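Presented below is the structure to which this report refers.
Of the protein chains in this complex, one is absent; all others appear in place.
Now for chain A:
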């Protein structure tokens, strides 16, 4: 661990930055000390180095992000990584509780460890690591790839339609990216990014509806360390289902496994020494795809926000899981001999913000990007009196707060909040700033609707979403975690089939079962329908938190899970 003195000696500008972002300097704990050099330690370097970031969700500055304590796998994914949490995760990977690894990779003792080890991520820290690795290896041996969901998820990204992160990626010297939430800026904007950005926007699996023609370049070949590397892009295949299709009305997605095989074969025929798929499929879909498409050396996975300290091997294919929110940078060095990948070394590099000296150029860019919104971002609405986090299959306390806000502000009996995986974590005592609220809500379809639903309709909604998470075949899954429900409890048996998982719907206020034919008032946000009416959800949350002053969320016991 870098000492406070070392940090201060790095200059007053830096000290000022740290003070401004509220970052406390963590101390060495239990004899564990760590430096930037330690983070960058790597075994024997390969013919070339792949660097992977993904699902940054436009988080420019360091943040807390608690990994899920519930992340259930079904079918072949049951009980295997990444569907392990906390102690099971630590045991599987041979890690110890209370350590930096436990802090960055699990939710164990999160609040305490967060106070000890500090915030993670920050694009200025990532830039520092990338620069150091490029300096070590030579820029001609390093390929930097983004797995998508980089351009969305913050107030500045919403306000600039992702331009803030385009600037960041340009400054980082990104080579290529893929997309998912990027598509929620609409087809025109994505086309503009594709055409103007200095990096490639790749997607083999997007076609124009009318002509069935590719909308994006499927692949791009790079030469690094004397090796030819084909990078094939795979956009989130369920984008038009999980997000508003009307924003991209002329594009069709899908997994398109057969087309992927053709791309791999074409890359090999074109002389590629290594074939890398830059994917936003989600880990389980990638695991299945790796078992069915031959000739892929590496799949850089994304979407499901999993972070794993080792690669998962499926046949001859290596699967890398880099986490989310800029918490990690993956480094994978590949040895190429006789036009084949013959070996690899991997390091999931945790971006401990207190250990890494920010890259000054990127720090300035971040400050410039955020300056026009500084007043809004800094606005303190209230205080967290308990840990506020989002990730988890069924609920998160941040979402509980959003549901409470929706029910109160829209005078509804039931609230529905989407199971997004992104959005930071606040520790007890932290200010709830508008920045933090936007980090969990900044989408292009934020309207909070108010409607009525029968008990039967609500059950159908829950069954439908549950099947998108717990269908035993990952190719039939899509979207995020389970929709969050405020005001209602239910039981779910994840081992059952479609339409059979949900039972015991209970209106929490009365403790009575939800009646199938009775009508209830329901409010929610992020509807994928067009022309939805209602105020943006962040306005409701702002009002709610401002009124409440402090927000304390009790552990949520309203979802009973079986069959896991």
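We take it that contacts are C-beta pairs under 8 Å (C-beta built on N, C-alpha and C of every residue); 3 or more make two chains touch, one makes a residue touch a chain; residues count from 1.
Keep this in mind: contacts and distances are computed from a predicted model.
The protein name that UniProt records for the chain not on display, among "Multiple sugar transport system substrate-binding protein", "DsrE family protein", "ABC transporter permease" or "Thiosulfate oxidation carrier protein SoxY", is "Thiosulfate oxidation carrier protein SoxY".
Among A:106, A:161, A:204 or A:243, only A:243 touches the chain that is left out of the view.
Considering the whole complex, the residue from A:38, A:464, A:504 or A:547 that touches the absent chain is A:464. Only one of the listed residues, A:141, A:421, A:459 or A:501, touches the absent chain: A:421. In the complete assembly, the contact with the undisplayed chain comes from A:255, out of A:132, A:187, A:255 or A:561. For chain A, the residues touching the absent chain in the complete assembly are 180-181, 209-212, 236, 238, 240-243, 245, 252-255, 258, 282, 303-304, 418-421, 443, 461, 464-465, 467-468, 471, 473, 475-476, 478-483, 498, 526-528.
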